[in-house]
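The block underneath contains the structure these notes are about, expressed in structure tokens.
For this view, one protein chain was removed and the others were kept in their places.
Take a look at chain A:
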Amino acid sequence: MKKQHLVSRLELVKLTKQYPGCLANDRISMTLMPGEIHALLGENGAGKSTLVKTIYGVVSPDKGDILWDGKEVVIKSPSIARDLGIGMVFQHFSLFETLTISQNIELCLSKTQLHEIGDLAAKITELSQAYGLNVDPTRYVHTLSIGERQRVEIMRCLVQSVKLLILDEPTSVLTPQEVAGLFDVLRTLSKEGCSILFISHKLHEVTEICHKATILRGGKVVDTCVPNEETPASIAKMMVGDLADQEAGYVKREGTTTVFHVDDLSLPSKQPFGTVLKNIQFELKAGEILGVAGVAGNGQDELMAVISGEDERNVKNHLHLKGEPIGHLHAGERRRLGMAYVPEERLGRGAVPDMSLSENALLTHSDGFIKSGLVDWQGIKDYTKSLISKYKVKCHGEFSEAKSLSGGNLQKFIMGREIGQNPNVLICAHPTWGVDVGAALAIHQALLELRDKGAAILLISEDIDELFLLADRMSAVCDGYLSPVVRTEHTNIDQIGQWMAGTFINTHQPQEAQA
């Protein structure tokens, strides 16, 4: 009642959006005040993306009203949203890689805006200093790191003097230090009266920075809260409804014998702008999870491709499985020796989008279900059904196309499929990226179960909390170097964060540093 005299920046009244077969938003109402940092929480498929897309004019609602500064508006397109003063930073960045930063920003501005600004490059530099964004307008976007790209996206909104900034999972790709930097920017903006709508899966971030939170489940608003009066666990409970136990830390184990080791592996990248792997060396023991932290694009993809055999260059004497060199074998042969992979890219690499789940299961289980050249369709169907029920994959059935599943559900399916082969070694990248709390818990437990059965697991992730939760030993990559490997209980987030930023390189690689 106290805020009655203030006009809200944005008010949603019973917004409803129906998609074929699912009610994405069901009478959603919420209010956002000027300067407020508001978290939008919910599991995958709870309707967060649809809601923000509606606000940004990408999706048009079936019913309901949007009030902007107290006046009713119809936001038919993103350009109308931007004219009102709404800016959005997408989860998958919407930058043009072959253009420069200033060209990217120019494209978003109308002619009148450009005219008002005058010298765009100077304006970018000025804002860059004011907010500590550190953005050089003449650089090409493809030369930028993920964190820098995000800053460009934010800059793109700032140039248009934004009044509401929407951020879709902004921290999922940043180092802890970069996250702190981002939060400083957001706090400054908030003080200047800019409202911020913040979507995140990371609850401790929400409690740290947000003033209010709205929790969605199944397309409806189920709760609102003041995050700093809650704990991450209590918020998680609101998100998933009733979740048995929060992951309170699992038992750490010591590995036994070395099953897989990488020996002094150096390899130039095959991709333009890829990372060169430099003197990578580590051992993976049976019955342990080795976590590799790192900001995206520091060699994880390249390392993964070499180990899986997707990178077909011969590295015979650098990869060993149970003492035998395997670096010359192709991906299928390595799989037959008991290696399994969960790639980062679910659609396209982890699964064929247009094929059914059972066909996708067959792809990596071909030995078991193909007899004298014929496919045992009944067998593969039964197996797929068992995976679907065991990992609670939400889908219509084993005949569903892989692309029809939500990210989290497909991830559960792929994890289940790989674990189902009882691998000796599982290489796993970002297992819970973009996955909701419930599904993440299921994936974690499946991984631990596999470890306890004696498999060696290499876990590559950008989510430090997850690594600390699961990994028995930890390491980090930066610029193609692998940091020393330490037991998880002997390290902490600060140290790993510094390793992710490359502080180990000088001490770890003295020869290189002198050269």
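Methods note: a residue touches a chain if its C-beta (ideal position, glycine included) is under 8 Å from a C-beta of that chain, and two chains touch if they have at least 3 such contacts; residues count from 1.
Heads up, the rule we're going with is that contacts and distances are computed from a predicted model.
Enquirer: Which protein name, taken from UniProt, belongs to the chain you can't see among "Putative circularly permuted ATP-grasp superfamily protein", "Thiol reductant ABC exporter subunit CydC", "Lysophospholipase" or "ABC transporter permease"?
Expert: "ABC transporter permease"
Enquirer: Thinking of the whole complex, not just what is shown, which of A:13, A:33 or A:99 touches the missing chain?
Expert: Counting the whole complex, the residue in contact with the absent chain is A:99.
Enquirer: Taking the entire complex into account, which one of A:34, A:78 or A:379 touches the absent chain?
Expert: Touching the chain that is not displayed is residue A:78.
Enquirer: Which listed residue, A:6, A:74, A:107 or A:363, touches the chain dropped from view?
Expert: A:107
Enquirer: By the contact criterion defined above, which parts of chain A meet the unshown chain? Give residue numbers in ascending order.
Expert: 53, 56, 58-59, 77-79, 82, 88, 90, 92-99, 103, 106-108, 272
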